[in-house]
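Here the complex is missing a single protein chain, while all its other protein chains stay put.
And now, chain A:
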Amino acid sequence: MTSPMSSAAAPLQVTVAPGAVTPAPDAPPQGGAGRSPGQLARLRFRRDRTGVVSAWVVLFFFVAGVAAPLIAKLYGKDPYTTYGQNQPGLLNDFGFPVKPNGGIGGDFWFGVEPQLGRDVFTLLLYGIRNSLLIATVTTLLVTALGIVVGITAGYLGGRVDNLVGRVIDVLLAFPSTLFFIAFWPVLISMFVSPEDNTPTWLIVVSLIAVMTAFGWAPMARLLRGEVLALREREFVEAAKVTGASPARIIFRELLPNLWTPILIQATLALPMYVTTEAALAFLGVGLQDPTPDWGVMIQRGSQVYQDDITYMLFPGLSMVIFVIAFNLLGDSVRDALDPRIRR
């Protein structure tokens, strides 16, 4: 061996004394604070016009739902009174609105319901309120359950992960809509005798429970995969080397990195639960007349649309607008949070 590595060691002679970057301790703290990934995402979102518009549309629907009683009070009507039967001149002998376009007018902004003669505007408001309540609560529960199960399975790994993985496989393979239709009446009959009226709160609670029980699997699966990838990252090992507890690693190191997939999945789940709930109501599972609901209104509309298409239009169009806006919002949120994805 001749002159071992004299040249290979040469670049290391470049001496840059640490501290050469002269820090100015007295410098004003301007520019000291950097932009967090969250702030950057918010900036990107604000530049996305589709996202901003759909956010306003979605917000409008939520405000309408939350403020439904107030709006109804100002408007002076409620969704239960059968105005058409009480006031002459609104419905004809066959039970259809006398005025054109479903009876739209100054008194009844969205018209009058055929036969029963309820006010369509308040029906829709309360329908939005109930549907969104069910979908939002379900989404929150599904997200919470998915986070807990997914992170646990991913972080612990091994047997727990295997077991959870198989349960998720079964749940995803399950025809859940058919299951709801077949077993929901059975579930209700366990609590209420067939002679009695089923209380609305029980319907709502059971509906949310059943949808949550079948809905957490995709979220859990997604987060499990994310955690599997994250826990191999060196910053998790760095936390372990300093002696961090598993709780600290999960809540301080992992969870902040998981909000992106959680938020994306949740924004995609909510419109899905709105449509699922409506589809179930349409099929006779879940909320029923006279409880106002998007799905119930569409079901009612399907009975009369040949003679009065207007009644069907309001719940149908509003739901389409809401679901499209929410999905576009979900897309924009994803683009803002994950700028590497280009479409």
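General remarks:
Operating definition for what follows: a contact is a pair of C-beta atoms (placed from the backbone, for glycine too) under 8 Å apart; a residue touches a chain by one contact, two chains touch by 3 or more; residues count from 1.
In the analysis below, contacts and distances are computed from a predicted model.
Considering only "Dipeptide ABC transporter ATP-binding protein", "PBP superfamily domain protein", "SRPBCC domain-containing protein" or "ABC transmembrane type-1 domain-containing protein", the record for the omitted chain gives "Dipeptide ABC transporter ATP-binding protein", by its UniProt protein name. Which of A:145, A:228 or A:244 touches the hidden chain is settled by the complete complex: it is A:244.
Although one chain is not displayed, its contacts with chain A can still be listed: residues 1-9, 11-21, 23-25, 27, 29, 31-37, 233-235, 237-245, 248, 252-253, 256-257.
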